[in-house]
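Handing you a structure now.
All protein chains of the complex are present and in place, except for one that has been dropped.
Let's turn to subunit A:
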Amino acid sequence: MKINDVILRAAAKIVVFIILTFAVYLFFSGHDGPGGGFVGGLMLGSALVLLLLAFDIETITRGLPIDLKIVAAVGALIVVGTGAAALIFDKPFLNMSSFKLHLPIFNQVKISTMTLFEAGVALAVFGVVVTIITSISKDV
């Protein structure tokens, strides 16, 4: 099945970057506005899904030389790890903390361990979604 999808491919090349940017934005804005780790991860995944639809899987996997199962595993590890890290500071498991930093350009930036936790969630979601989609479509 080889259909002429020049328009889709041309559009995808640009749109993917918009989606990726939006995904990153969503992820970071999650702290104070709509967004967060789960949506951010899903958005990253959907960018890849678009690429998969526009191009074939071999091209994408060649261009993305990361094992997505490992990405998912790393995500899950970060999630548990941030929880366990609280234990080192003699705090209850999964205790989160945040503080504000004054940086030259960004002015006030909030640093929170919750962001790290959410990053783990994002990576796990991203890895799992893309793993499932690629393995299902690759098999047949």
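Operating definition for what follows: a residue touches a chain if its C-beta (ideal position, glycine included) is under 8 Å from a C-beta of that chain, and two chains touch if they have at least 3 such contacts; residues count from 1.
Here is the rule we use: contacts and distances are computed from a predicted model.
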For this session: Identify the UniProt protein name of the omitted chain, choosing among "NADH-quinone oxidoreductase subunit J", "Ferredoxin-NADP reductase", "Na+/H+ antiporter subunit A" or "Galactofuranose ABC transporter, permease protein YjfF".
Result: "Na+/H+ antiporter subunit A"
For this session: Name, in rising order, the residues on subunit A that touch the hidden chain in the full complex.
Result: 26, 30-39, 42-43, 45-46, 49, 53, 69, 72-73, 75-76, 79-80, 83, 93-94, 96-99, 110, 112, 114, 117-118, 120-121, 124-125, 127-129, 131-133, 135-137, 139-140
